[in-house]
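Every protein chain except one is present and positioned as in the full complex.
Up next is chain A:
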Amino acid sequence: MSFDRRQFIGATAALSATLAAPMVRAQARPRVVVVGGGAGGATAARYIAKDSDGAIDVTLIEPSRAYYTCFFSNLYLGGFREIDSLAHSYGTLAADYGINVVHDWAVGVDRDAKTVALAGGASLPYDRLILSPGIDFVDGSVAGWDLSAQNAMPHAYKGGSQTELLKAQVMAMPEGGTFAMVAPPNPYRCPPGPYERVSMVAHLLKEVNPTAKILIADPKEAFSKQGLFEEGWATHYPGMIERVGPEMGGADISVDPQAMTLTIDGEATPVDVCNVIPAMKAGRIAEIAGVTDGNWAPVNAADLSSKIDPSIHVLGDSAAQGDMPKSGFSANSQAKVCANAVRGALTGSTVFPARFSNTCWSLIDTDDGVKVGATYEATEEKIARVDGFISQTGESAELRAATYQESIGWYDGITADMFG
């Protein structure tokens, strides 16, 4: 089996080098390679495989055997979820959808030959390449911090072990100790994420360490759902949370992971836990593929194709697409539009007009859920916002509880939509 397959790939590659490529591709089973099995990549792979009924050969490259969602990782910190409930396997995508799941890192893209190089040495040809590698951090964006310090000062902004580490550190805080967060500058994944995290850490501390304090150094003037969070913090965690915005030096900070200090505007404060969330950029492979411009990969709104290379699509956090926030919901929504367009381009199936939506739920305390959402459309220039809503301050406890229940349903829905 595998021998035949390699022969077949080799033969096609040799042919396409000499013949007019479209001719060859029309005869062979078109190949889609997806890099990154997260909210964008897993959804795109699943929809292309599902809807093309075997007409397209789909390969998904993802180093991890289990995907730990970042969404709901804050609820794990707060004690509302077990870590295992955040893990999802790629088994169904391979078994039920016929997706070739390769657990490896993509380390190079040859855009002329249309191949992806894997760390293990393999080279995979593609007709369309979909990149959804999430985020990486901008070097030097937080003075004193680099990836080698992520154990002393975790970011917990990629799923799995970092989240567990952060929780263990919160649990080990001395009585009355300080949890510090260095919040990221815009744009970053999950705009309400840091503030939901503060809420969940506060919830945990209120139970196990009620005299502890939370200190946020924030370079942003304002943040997502600010009114809702501040109202919730004042109600549920009075006096516990202090946020230092840019007007008070929140943008002028450095950390010392050895001494465990956070310096704001020249003044060093000893802290017990320091959650450093650095500035973000597209996952490194997007840069390696040469489809980034600055920190992000610009894409066309109608099909998420790269503005630099039309055979490459970039989804989710890595994409500079316009008005959508970087969220799992957005990545999932973009993936379905992209899958429809890629299928149309490769098999001639009907391409329906792009439509996108997003809703981000956040939990502030037990049964106190809020949400913000919007719909989007594709314009020539970008993905543009059409209409939206946000939870209101002063909503009833019933509505807040219903909103939280709805978020649990969403979690089940989106993970089923990603992994089958």
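Definition applied: contacts are C-beta pairs under 8 Å (C-beta built on N, C-alpha and C of every residue); 3 or more make two chains touch, one makes a residue touch a chain; residues count from 1.
We adopt the following convention: contacts and distances are computed from a predicted model.
Participant: What protein name does the UniProt record of the undisplayed chain give, "Glycolate oxidase", "Cytochrome c-552", "Transport permease protein" or "ATP-binding cassette domain-containing protein"?
Facilitator: For the chain not displayed, UniProt's protein name is "Cytochrome c-552".
Participant: For a quick check of understanding: of A:Thr178, A:Asn332 or A:Ser362, which residue touches the chain that isn't displayed?
Facilitator: A:Asn332
Participant: Thinking of the whole complex, not just what is shown, which of A:Ala119, A:Ala143, A:Ala234 or A:Val386 touches the missing chain?
Facilitator: Considering the complete complex, A:Val386 is the one touching the chain left out.
Participant: Could you pull out which residues of chain A are in touch with the chain that's been left out?
Facilitator: Chain A touches the chain not shown through residues 47, 51, 329, 332-333, 336, 340, 350, 352, 355, 357, 359, 371, 373-375, 386-389, 391, 405-406, 408-410, 412-414, 416-417.
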